[in-house]
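Selected chains only, in their assembly positions.
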Amino acid sequence: MNKDELKDMLNMVADGTLSVDDAVNKIRLQPYDDLDFAKIDTHRGVRQGADEVIYGAGKTAEQICKIVEHILAKSAKSVLITRMSADKAEVVAKRLPLFYDAVSGIGIAGERKEQEPVGNIVIATGGTSDIPVAEEAALTAEYYGNRVTRLYDVGVSGVHRLLDNAQVLADAKVVIAVAGMEGALASVIGGMVDCPVIAVPTSVGYGASFNGLSALLSMLNSCASGVSVVNIDNGFGAGYFASMINKI
Amino acid sequence: MNKDELKDMLNMVADGTLSVDDAVNKIRLQPYDDLDFAKIDTHRGVRQGADEVIYGAGKTAEQICKIVEHILAKSAKSVLITRMSADKAEVVAKRLPLFYDAVSGIGIAGERKEQEPVGNIVIATGGTSDIPVAEEAALTAEYYGNRVTRLYDVGVSGVHRLLDNAQVLADAKVVIAVAGMEGALASVIGGMVDCPVIAVPTSVGYGASFNGLSALLSMLNSCASGVSVVNIDNGFGAGYFASMINKI
Amino acid sequence: MNKDELKDMLNMVADGTLSVDDAVNKIRLQPYDDLDFAKIDTHRGVRQGADEVIYGAGKTAEQICKIVEHILAKSAKSVLITRMSADKAEVVAKRLPLFYDAVSGIGIAGERKEQEPVGNIVIATGGTSDIPVAEEAALTAEYYGNRVTRLYDVGVSGVHRLLDNAQVLADAKVVIAVAGMEGALASVIGGMVDCPVIAVPTSVGYGASFNGLSALLSMLNSCASGVSVVNIDNGFGAGYFASMINKI
């Protein structure tokens, strides 16, 4: 149950369509359901404006299914699943309606929401290899109802590609800059726009990229103001954070 | 010259108060002024919505004075200076009107803007030792016209102090979480609110805090959605980023 | 031979059931048996109150069998084996009576002790992915006769799940806090209880979690008093240490 659903319900109470007791029951469930191996945060929609998301990497296909089924039955019409491998997705898809994107590992179980996207989140990558992380961010942002503009392979070693898209960047309400190796993309974009830039270092590269450490440090040290950083490869976190800002 | 000043000028052109040629001259200056040791970005207000800021740590008092004088003469009524030591501030104050806060090292040269603060940025710290960084963020945010609510010494080892201020947090449009050592503050707050949380690791601590590395990693790994991170001790960056969001 | 068995034997000497010479022989064996590739510490039960444990990761199935057979023949009725992969367990189970838990990799060879568990060790995890390490701790603690209460998936990003279980925590004599990523669980629990908290960082996570380093540093820097830390993923160590305290 998210904030809007809560408001709807309270309006129903206000105009008598729903009895106070029924409303109380709906609201005053304990704030999470206990599946023993997982405590599902059914009030997260109310408290945080977005329903619980399942981090698929550390869970078995069986555990994912159980949590999804529980959530779909109790508190939401769809569930976002991140970092789900193709073989887990196959298992889940047999039991549940599932949209799955193999590039990003994003799955959406249940009914996909039909909604008019709002605002504008521009997602830029330094190279082609950064696309999986960028797509994790893009699909997350789209899941939450944001308009997303993709701007891939515009790394700073050919800065004219970036400048050529200055207008695309200028039209953004938020920018997500996804880059591995030297991670300079965030700084250059940060100096070009007047909206918040969320930097996502990726583990793309080799040698002294140290699995994304180089890009991470680089982005944290960005000389441009208006840049903040999420974990290496954390496309979901960037997409979610951008959504928060874009929808203000 | 910031965006509003630009608009004003263009309106003057529109109603004939300013000739097109004069406007062209004012706008078509080269976008930075070259002081040899520094290239001052006089168009930054137009491009990024906020005038150039001076990072005081790597400059001599003499260099700071020259840059400030140039900016005050050309493009702005006040200049924000960060990381200025007390002895540099003393030198600067002799030549220029200067507000200086010794705790945070923040200086404001020129006329301080009188403006009604907008929105609400809550700045929370884990402990008393994190206050200098928090004040850097707070004074930065206030300089840019934001309302700031301070919530200091609410670290997670006494989580009731945080819960007790749940309403203060709930009223925020953005939260800045400033903490050293284990840096858990960002995660706990991230789970309590539905607005963006900007995490600032501090170099407070000893031993395995490794000058802020522990807090930095901790914050990057936050399990809560809606958290992004800036550099260790980067109060300015957090304040600036929060301002961007708060003023959307 | 553990302390209780030693006392029993000495009582038998005291009441004449066992001759002094036989007792001497039983005690005055050399304090370890030499299997060439391993020196088995048969007096560890006497000296440390718990029999030798086999760390399965660095040994072949053949080596594990030989050590277990030797211990069962000489000094104990059961042996705890940690970090034993499923395929090694299969080999061992063909030669010896074996309980095996695939989630944690814990094996118990020989007769499992029937005993009334004492005290109360609460084992909490930040997420579902931390369960294997938590179970290593839980099964270890249970093997040594402790009562264990499991409290899984109560990470700090939904702190109400933790607060909701405040009473469960308050009833603990010792708490084991198992968490990866930002590892804040230990600090928050440390601030809620007045008993010792043993923190176990896990290698769960990705990117800047650096295989558990982030959680490890975070836990070492805990602002809460009464927290100490064991190695990353060291469920056994935590279970054993908790058992020591719980049984005082």
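Order of writing sets the labels: A, B and C. Residues in every chain begin at 1.
Just so it is clear, a residue touches a chain if its C-beta (ideal position, glycine included) is under 8 Å from a C-beta of that chain, and two chains touch if they have at least 3 such contacts.
Just so we're clear, the structure is a prediction, and the values are computed from it rather than from any experiment.
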- With 3 copies in place, how many does the full complex contain? 8
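Just so we're on the same page, only the chains that are shown with their structure count from here on.
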- Per-chain Cα centre nearest the global Cα centre, belonging to chain: A
- Message: Between chain B and chain C, how many degrees of rotation does a Cα superposition need? Round to steps of 5.
- Response: 180
- Which chain has its C-alpha centroid at the greatest distance from the C-alpha centroid of chain C? B
- Query: Taking each chain's centre as its mean C-alpha position, how far apart are chain A and chain B in Å?
  - Reply: 27
- For chain B and chain C, let me know how many angstrom lie between their CA-based centres, rounded off. 49
- Task: Could you tell me the distance, in whole angstrom, between the mean C-alpha positions of chain A and chain C?
- Result: 39
- Message: Two or more other chains touching the same residue: where does that happen in chain A?
- Response: 216, 231-232
- Which chain C residues qualify as touching chain B in the complex? 126-127, 155-159, 163, 180-184, 187-188, 190-192, 205, 207-210, 213-215, 217-225
- Item | Residue ranges of chain C touching chain A (in the complex, touch as defined) | 127-129, 131, 152-154, 158, 160-161, 164, 204, 206-209
- Query: So in the complex, which bits of chain A are touching chain B?
  - Reply: 3, 47-50, 53, 173, 191-196, 198, 216, 220-221, 225-232, 236-238, 240-241, 244-245, 248
